[in-house]
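Single-structure report; data block below.
The chains shown are only part of the set, and none of them has been moved.
For reference, chains read A, B and C in written order, and residue numbers begin at 1 within each chain.
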Amino acid sequence: MNIRPLYDRVVVRRKEEEATSAGGIILSGSAKEKPNQGEVVAVGEGKVLDNGEVRALSVKVGDQIIFGPYAGNNTVNVDGEELIIMSEGEIFGVIA
Amino acid sequence: MNIRPLYDRVVVRRKEEEATSAGGIILSGSAKEKPNQGEVVAVGEGKVLDNGEVRALSVKVGDQIIFGPYAGNNTVNVDGEELIIMSEGEIFGVIA
Amino acid sequence: MNIRPLYDRVVVRRKEEEATSAGGIILSGSAKEKPNQGEVVAVGEGKVLDNGEVRALSVKVGDQIIFGPYAGNNTVNVDGEELIIMSEGEIFGVIA
């Protein structure tokens, strides 16, 4: 069972909590409880611009991303697993 | 008796409450009382963009959708059944 | 004596209050006192878009409509009858 997000929305599997290792990337700052990092599992068809053009998203399935402190609020249980639905604008960057 | 929603509005039949089964999709987070999931029963003619173009909606009648926590506030009783009227922008995704 | 509403405004005669019958459509939710349903009695010339184009409204005189909970606040007494003036954007849908 899958979710097709609409427009500029993205479905993200949050990275499991872990101790901070030397080489890990852990978001600090205003939201420290859970790692604000995860993997993109589905992306929308694109963002509709003011001129009617649909612009494909910059992230793709499989990308490891870092997201903002409030991006993790909307979660969905899919087959017993909790996933996050966020707008691409809430994603800070992709881990390269 | 039917409702034709205007522009980018959508009429949704909310999924009945149920116990969380292993394969079900239940929205958790800020609104846990009722499942924020349902079936699209009518869609508007499309969203009017700034340039005057009318863009058809991305969801269609019969789609099983997940919607945001505040999308279920405007309800209508049609022939004794409670339906929800929301904007397409309040829909997170379609269950595929 | 009639009112010609400006631009995207619409004049609506509210449906009289009634007991909820099996086949009736009664808006529930945040505004339950009066039925948020009525008949369009006059429509504006259209909405002025950013590009200067005037877009005709989607509703027409005689349509039975459902409107949002705050759409009924601006009322006018015309020949002893109370009518509502609202923007088309406050209309949820047309009863078909």
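Worth a mention:
Note that a contact is a pair of C-beta atoms (placed from the backbone, for glycine too) under 8 Å apart; a residue touches a chain by one contact, two chains touch by 3 or more.
Quantities reported herein were computed from a predicted structural model and do not represent experimental measurements.
In this structure file the full complex is assembled from 7 copies of one chain, 3 of which are shown.
Methods note: only the chains that are shown with their structure count from here on.
Chain A and chain B have Cα centroids separated by 23 Å. With touch defined as above, chain C holds no residue shared between interfaces to two or more other chains.
Interface residues of chain B facing chain C in the complex, by the touch rule stated above, are 1-7, 9, 11, 42, 44-45, 48, 50-52, 73-80, 82, 85. Within the complex, the chain C residues that touch chain B are 20, 22-30, 49-51, 53, 55, 58-59, 66, 68-69, 88, 91-96.
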